[in-house]
Structure formats: structure tokens, C-alpha cells
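Every protein chain but one is kept in place in this view of the complex.
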Amino acid sequence: MGLESALGQGFLTTRLDTVVNWARANAAWPMPMGLACCAIEMMAFAGPRYDAARFGSEVMRFSPRQADVMIVAGWCTYKMSHAIRRIWDQMPDPKWCIAMGACASTGGMHRCYGVVQGVDNFLPVDAYISGCPPRPDAVLHALMKIQDKIKTEHSVMLDT
Amino acid sequence: MKLTDIQSRVHSTFFTEHQKQLYQSLEDKHTTIEEYDDGDPLTTKMVLNMGPQHPATHGVLRLVLQLDGETIEKNKLDIGYLHRGVEKIAENKTYQEFMPYTDRMDYLSPYSNNVALCTAVEKIAGVPVPERAQYIRMIGCELARISSHLLWLGTMVMDAGAISFFIWTFKEREKIYDIMDRIAGHRFTVSHARIGGVANDITDEATGAIKEFMESFPGELKDYHKLLDRNRIFFDRNEGVGVLKTEDALQFGATGPTLRGSGFALDIRKVFPYLKYDDVEFKVPTRLEGDNLARYYVRMEEMHESIRIIKQCLAKLPRGPIRTDNAKQAYPSKDEVYYSMEGMIHDFMMTDTGICPPEGAECYHAVESPKGELGYYIQSDGTGHPWRLKINAPSFTNLQVLENILDGEMVADTVVIIGGVDPVLGEADK
Amino acid sequence: MAEVTLTSYIVLGTALFMLLNSAAITVYAERRVAAFIQNRVGPNRVGPLGLLQPIADVLKLILKEDVTPTAGKQFLHTIAPVIPVVTALMTVAVIPFGDGLYATDINAGVLYLLAVASLGVYGVTLAGWASNSKYSLLGGLRAAAQMVSYELPLGMAVASVVIFVGSLSVVDIALAQENWWFVFLNPVGAIIFIIAAFAESNRTPFDLVEAEQELVGGFHTEYSSMKFGMFFLAEYMHVVINSMLMVTFFFGSYHLPFAGYWLPELSPLVKGILDVSVFAGKTAFFVFLFIWVRWTIPRFKFNQVMKLGWSRLLPISIINFIVLAAILFFLA
Partner (left out) sequence: MSLELSETLQTTVNSLTEHFPDKIIEVYQSSGDTFIRIETDAVVSICTHLKNELHYIYLSDIFGIDRYTSGERFEVVYNLLSLRDVARVFLKVRCEEAAPEVDSVTSVWSCANWFEREVYDMFGVTFRNHPDLRRIFMPEDFQYFPLRKEFPLLGIPGSIELPGTTPDKD
């Protein structure tokens, strides 16, 4: 992707990896895929009491082209699933996905004909949040987990 | 280019038949009154899809707009992106088990939904409710109304472009969440009402928190008024936008603040009083203009009225039980369950079979939720599960109104009008 | 045309450097001010007080995958984000930051400013068109209409300043305000200029070009990676530039209020430092004003913007110009 391929193999070191991961972790702009009740708690997550801005994540980008972390908040129906997948495909790499709440993670209490039993049926989910709906603290926790995950990633080729 | 070519240019990759029919229906709308000239390049139409994922559609509403420049010529709404079939679920659950699902219907005011289901079940099964529980429910309902209207206010003003406003209203909502936390044990989806009463009594701490909120909140409301009532831009954005005349409102079945903003004072709390609403004093705010500004005033005044109602409820709150003491009709109290064998058995029976209304009984009961008339129709087959449970959701009816008032407005208005009508898709999509 | 000296290069270099930095600082300031207005904390995890936040943002944007719409105009899509950045950078050439501290003194500097500043919108329009997205297209069209409508009042407001000075050189305009700032002599012009400058920089209440709630991202809906980052930074550069223009034309440039009457003669070094600080201070205030307005006021509707531009600002600015000209004629 971009810079990495341009500079070629063997040039970049883990040092650079750290910087890259630092930038990515601290500027994870969420793509709020607010579907149902969890979306309201997701708003609280950006609101004054919980303040996602502290982590550099307050820039909610509604255009998938500019977002890094997709937060699927709420139950996902079969009818909606295509739209979600389409938006996920539109997001440029690197990207992460949080399944917020029981419904997005497993279908939750909505065990019925309309609801996909977990968005991981068609999305690669990085962090699941339990709760129905989860408290905003839990969303912050998931965000921090994503940050931890980003920090351990190796996006740059190592010298071999 | 002929208008019929819109459909041929739609390349859909999923639910092809659905998309085709949707665009076909958009084309068919008002075709009787409009004629297009063949071969005129200027009649090329742009069809704009707003949603299902769009920042201002309050979730997953999809609007298909046919534009002429920035003006909407025709529009069609596509809903159902949150349809999970709660009515089907209800047929497979006992009445009490279905309670948490009502929280997730209109998730901006869960308490009203709980109360709506409870009152309907109590009506069909003939369960009496102690007075104290009724007052607690009223307090909960009115708090939910304030909370819902606060979110409406925040999102509507945010849709008009002032993002901070949303955050300010959310600050107040957080206080209501705290109160709900103290009353019911969960900040958001409360599930506090029970058939035959409420889950637990309101503590002194909670009463104190409510009183404190009642003291501070009117000041905040005043600030909102100060900021918006004389704000030229806010006025221009809302005045004369999305006008709904009284006749149209009745014809299209508008309900709640949308109907009252159009000049018809229909409020279920006044017309068919439930709980103790005939014992408290309140007005039904009504406006005649029918535009978005009228809806704004109606909702703002409703918040003032809600404060009045809560104050009266707190003053009148009687002592006594909070749930009916009949183990065939309501859950026994936890004390009884833990320390007596009968209580344990009754609790088990309530969970297992639940309340069984008489076979063939039918009933409809409506409450005035923040969005409008929220009614539950229940048909019983004599078992603990409803044979048919129909939810008359106010957002669903109001969305239909939306489809009719959007024509002729501008793209920038759509978001404000959606905000003004205030639909919740979880409820509309059932 | 003044001679290009070493000072010119130094000033130009410093100014460009500062402008690039100021965009980052403004991003940070906007986040902190917005957080303050909204009772929040704002970014505070990255570096001391979150000061490294803009760096993290930009670095992340650079390292993100770049997406170009296959059906769009790929060449235009690529060059569109460059235009606003370049035009923003070009404007600093003629702005005086202090007594004698300017890159160059073009004798038609005002015309140069007007010409360059209005070019920035082409980037937005091109971006909207090249993206092959309906939301972008609507955003681009709005930008074009807005540009045409607000150029005229902006020009008239500047013209009403020029008649006081009798010169099209920006340096002369700055010098002429040593005693009386033009905001005192020409308040109507100042208000019109501020409104038009808000519109030109596409900030709330005139941000209907991007209008997040209606058009998702407007012209930059389809932009990702650093191309979006350029738009992002250019927006803030234009905020800074427009603040500088406001200061230069109406708020006494690098002069303290009525400085000619009371400020004693200072050594060139002290005077230079004072001038630059005064200029920077005033600019910072207007940047703050931009941010403040953005986070409090709702957005206009498209037709209201047009109405305001054509039926309010334009006639008022013309009348203002004629009245001022007449007064000056009879006084002289």
C-alpha cells in the first residue's frame, strides 16, 4: 500500500512500523454504522461524558472513503447486510471493524427470520462488545483494544 | 431522453427485483399529472439515493429522490432495513418475556413502550395496578418523553448544521440516563414496568435525582430557547418547510407532535386517559402552521408540560404496594420468592406459562408515546403466548406522512424535515 | 513592482512555513475549541496535551490506501486537491506582516489577491465533478454557484477600501491604516467582507459545499488518503488566509489601534517583532471567530445563500461603495 511498496523491501524497519502504528492507532476515525439502539449509545460515546475525542477518534467520517474503524451498532438484517458489506468494501485499507452489542455480534435476542445472526457472517470483525446495548465505556474499551491491536501489527516488511 | 430510462440505467447487484420495483414505483408516482417531452435532453432526471446508510436519516431510512437541480420532484421511501419481525417473536414469547423487545422498538423512549405493552396486557387480562405503580410509570413515561424530545432537538438542529447543539442536549440526556439507572438499574433499555405494576420501587435517591433534574432542566430549556428562538438561520431553515395542512395530516394519518403541529389537538392522554393522566393537569400544545417550526414549538412546549406532570406526580405519589399482590397475575416480590416456597413456585409459574388471558379475547390499548399514538392490539388464544400481537407504531404512520410532504422541497430540507417528523426506524420497521 | 531582495525570500520562506504549520495548529485548535464549546476534553492522549494529534492524523492519512473512482475523471480527480493548497500558499506573497516585512509589493496586489483567492474554489468544483458521485456533484455545483455569488460583494467591499487609499497595493493599504483602521471608517464594508470571506472559505454557516448531514461529505465524499488530507488542510489554510485578509484590509494590518497617534518611534528589530506579533494575534482572533461560528450556528440552505448573496450583500455593498465615494469626493 502506498508508501511501503514505493520504498521497497528491506529499507523499512520496525522503527518505522512503530511510528506508522502510532499514527494509525491515534487517529482511528470511526465510521458510525448506526443501525439501532446501540447507535444512541455510540452517540453518547462521542458525547461530553465519555468523549472519544480524547483518543483522537471524534472525527466521525460518514463517507466510508475516509474512515478507519467501522462500528456496526445494532442488529443487522438481511436487507441491510448488503449495504453494510458494500460500505465495508468501499473503505480503504487499513481498516478495522467493531461489532457493537449482542445483536451485531451474534444476533442477540433477535433470533428470528429477519436478522443476520452476527455480522461476522460477512464481515471480518476485530472486536466484539457484549451488552445490550453496551455502555459507552465498553465502546471506549473496544476502541482501546483496537488501538492495542494496531500497535502490534506489522505493516512493513521486515529484513529477512 | 425519456424518463422511463431511469430504470434501464439502474444496475443493481443485490435484491434486483426489489430495486426494480422501487424505481418503477418512483416513476409511477404522479405520472398522471406530469408529461415529459421526448427527446429533450433537459428532462434527464437525476435520481439520488439517500440511505440506508446516511448521516441524517436517523438510522436506516432510505429515500429515493428524483431531483430537478436541488428540488425534489418525487420521492419514495424504502423502509424495512431494520425489520426483524417482533410481531412474530411476540407470538413465540410469553407476555412478560416480550417486554425487553419493546425497549428496542422505540429505543429513544423505552419506558413508554414498556408501559404500552403492560397496559395492553393488563387490559386484556384484567389485572389491577396499584396506584403507586401508576404514578411511577407516569414519571418514567414523562422522563422518557423529555429524553426522546431532547434527542429529536439535538439531531434536528444538528441536521441543520449546528453540531454542538446535539452535544449539549446529550449532556441533559445523560442526566436522565442516570436517573433511569437509579430507578431501573439500566441507563438505556430499562424494562422497568411489569405486568401488574413495576419491577421495583422508586428509591429516595432516585426521587432526589428527579427533583434535582426538575430544578435544573427548565434553565437549560430556557437556554435552548434563547439560542434558537431568535436565530435567523434556524428560523429560515424551518419556517414554511415541510408544510402539512390539517386535512392532509388527518388524511395521511399523522400522529403525535406531527399532527399537533398541524393544528389538531389529538393526545391519547386526554382523549382516552390511561394510568392517572386524568388526575394531573397539563395542556396539549398545538400549533396551526403545520411546518417544521410548528413541530419545534410543539415539542418544546411538551417538554415544559412533562416537567409539570412529573412535579405533580411527585407531589401526589402515594404510599403502597408497587405490584398487584396476586400471584396468578403478576410476579411475586423477590422477598417472597427467596423466603417462601409458594413464592418460588409462583415465580416459576409466571416465568413458565405467564399470564393467560381468556381464550378469544381481543383488546387494543394505546398510549401517547413521544412520537404519537403507540397501540398494542392483542388477540389471545387462552395460552400464555399471544395469538397475534400487533404494534401500531407512530413512527411508521409518520414516515408515510414524510413521503407525502417531501415533494417540492429542496435536498437540504429533507434532512430537516426528517428531523422534524422524528421517526425511529426500529419502531417503524417492527 | 518592487525589487526582490533577500528579505523577500526570508519572509516568503518563513510565511510559507508558518502557513503550513498554522493549518496543523488550526486543526488542533479547532478540536480543542470545539471540545471546549461542547463541554468535552478534546484530544489529550497523543503527546503533551494532545499536541501531536494533527501529526498523527496526517501521517495516518498519508499511509492510507488511495482510492480513485474507476468511472471518474482520474486525472482531474488527482489534481483537484492540489489547487486549493497551491492558491492558499500563493496568497501570502503580497501580504505584509510588518513594516517592510513582505515578500513582494505588487502595485496591483489587491487584484492579485482577489484573482488567486477565487481560484481555490475550482479545486472543489473539479473534485465534485471528477468523482463521478452524485453527492460530490451536488457539492461541486453548490461551490460553483456560491463562488460566483460571493466574489462580487467581496470585490465591492475591497473596492470601498481601495478608494480610501487610492492604490491597489496591499502594502499601501496596510500603511494607510496606521491611525484609523478601515473598520472604523467603513464598517459596512467590513461586515460584508467578513460574511463574504466566510462564504469563500466554505465554513459554517456557508459550508453547504460539504454539508455533512445532507451530502455526506459533499465534494470530498469520494476522496481518501492524503488527497482528502489536502482538502482537509486547505480548508484550514483558507481559514488562516481569510483571517489575514480581514486583518489586512479592515483591522489595521500590523498596526495597533490608532498607533500613529501614540506609538513612539522604535528600533527596527523591536518594531518588526511587535508588528508580526500584532498581526499574528489579530489573525489568531479571527481564526478563533471562524471556529466559534462553526460550532454554534446552523447552516444556510442553498437558495438562502443565493438570496443573501444577490439580494442583500451585493446591493448593500454597491450602495456602500457609492456613498463612500461621494463622501470622499465632496470632502476632497
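For clarity, chains are labelled A, B and C in written order, and residue numbers in each chain start from 1.
Keep in mind that, in the parts below, a contact is a pair of C-beta atoms (placed from the backbone, for glycine too) under 8 Å apart; a residue touches a chain by one contact, two chains touch by 3 or more.
No experiment lies behind these values; they were computed from the predicted model shown.
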Partner chains on view for the chain not depicted: A, B
Contact footprint on chain A, counting only the chain that is left out: 78-79, 81-82, 84-86, 89, 111-114, 116, 121-122
Hidden partner chain, residues of chain B it touches: 13-18, 20-22, 25, 28-29, 79-80, 83, 85, 87-89, 92, 123-124, 126, 250-253, 264, 266, 271-272, 360-364, 366, 373, 375, 377, 379, 387-388, 390, 392, 396-397, 399-401, 404, 429-430
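The rule we apply is simple: only the chains that are shown with their structure count from here on.
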Neighbouring chains shared between chain A and chain B, ordered by label: C
Which of B-C and A-C has more C-beta contact pairs: A-C
Centroid distance [mean C-alpha coordinates] between chain B and chain A, Å: 29
Overlap residues in chain B, where contacts from two or more other chains coincide: 54-55, 167, 171
Multi-chain contact residues (two or more partners), chain A: 47-48, 62
Touching residues (chain side chain B, partner chain A) in the complex: 13-15, 52-55, 59-60, 80-86, 88-89, 100-101, 103-104, 107-108, 151, 166-167, 170-171, 173-174, 177, 187-189, 425-426
Chain A residues within the chain C interface of the complex: 1-4, 19-20, 22-24, 26-27, 47-48, 51, 53-56, 58-59, 61-63, 65-66, 68, 90, 92-94, 155
Chain C-facing residues of chain B, complex: 46, 48-49, 54-56, 70, 157-164, 167-168, 171, 231, 233-234, 236-237, 410-415
